[in-house]
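Please find one structure pasted underneath; my questions will follow.
With one protein chain held back, the other chains of the complex are shown just where they sit.
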Amino acid sequence: MNRIINHPILDEEKPAKEVLIFVDDKPIVAREGEMIAAALIANGIYVNRYTMHKGKPRGIYCAIGRCTDCIMTVDGVPNIRTCVTEVKEGMRITTQKGAGVWKEEGRQ
Amino acid sequence: MENSLKITGAPSLEELHRSPAYPPEDRLKKGPIAIIECIEEIPCNPCEASCPSGAITIGDSITNLPRMDFEKCIACGMCIPACPGLAIYIKDYNYSDTKALLSFPYEYYPLPKVNDIVQAVDRNGNILCTAKVLKVRNLKSNDHTAVITIEYPKEFFEEAVNMKRL
Partner (left out) sequence: MIQTELAIVGAGPAGLSAAIEAGRAGAEVLLIDENARPGGQLFKQIHKFFGSRAHKAGTRGVNIGRSLLEECDKLGIHTCLKGEVCGIEEGQNLWVVIDRKRSEIVKARKIILATGATENATAFPGWDLPGVMGAGAAQTMINVNRVLPGRKVLMLGSGNVGVIVAYQLMQAGAQVVAVLEAAPRLGGYGVHTAKVSRAGVPFHVSHTIKQAFGYDHVEAVEIVELDSSFNQIPGTEKILDVDTVCLATGLTPLTELAWLAGCEFKFIPALGGHLPIHDDRMHTTRDNIFIAGDISGIEEASTAMEEGRLAGINAACELGYISDEEAKLRTKEIWDSLNSLRSGYFGLKRRNSKDLMLQTGKEVI
């Protein structure tokens, strides 16, 4: 478990509501208001996507929404920067391969 | 070692002995004294205002090295948590026949408890000896900088500066 509890400087925050999100169809417990990438790291998931040409794994690099290494497909929309996007109850996240695929409701 | 600070990260005793805030040997072993290991000119002066005896001087230019008036220092310890660089501690060579005292700033969890046996370390983190925790103070007014007091064998007097993290 990678959540930091009992930090010497940062005081305990009041516990945030837990939300359930799905990563590659696997249910993951996240905290309301946290960034997707943080929720994944808290649960030991470090690979966000695989590159288009060589299929190489990528994970967070800048963590402030500038580099796009952390992008994943979220609720059918690809290329979402997970380090600056908050989790929502029931969110469906998939490890993106390459540029991802747009999946609109009722259309492919 | 010359230039130890910029090569190993920690100052050597030779570098420290040249500093105006490091007590000369006779004062060092005379009784409780605050020691400031800040030997570079950086813009910083909270230590000066923290001393109720006015023993610490920085002066008008905030990059001046801190100077200690060893006569004025009463080793009250107010400077220890005030230094943003955690560079100040207090030592007492004469705590007992065999033991010296060290009070140092500490910002890790878990904190030790009084009477715990811990490992005293030198400036490069090497373990020197065991030490007993006498006091642990984590006052709200010190904003999460705890001050820990340990007693440790006199033969490691100058080398010991902290304890190994638990």
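Here are some notes:
Letters A and B mark the chains as written, and numbering starts fresh at 1 in each.
Quick note on the criterion: a residue touches a chain if its C-beta (ideal position, glycine included) is under 8 Å from a C-beta of that chain, and two chains touch if they have at least 3 such contacts.
Owing to the predicted nature of the structure, the values given are computational and were not obtained by experimental measurement.
Touched by the hidden chain within the whole complex are the displayed chains A, B.
Where subunit B meets the chain that is not shown, the touching residues are 3, 5-11, 37-46, 49, 61-63, 82-87, 107-109, 121-126, 143-145, 161-162, 164-165. The chain not shown here touches subunit A at positions 2-4, 7-10, 13, 34-35, 37-38, 41-42, 46-48, 56-66, 69, 83-84, 86.
Just so it is clear, only the chains that are shown with their structure count from here on.
Subunit B makes touch with subunit A in their complex at residues 107-110, 144, 146.
Listing the residues of subunit A that touch subunit B in their complex gives 6-9.
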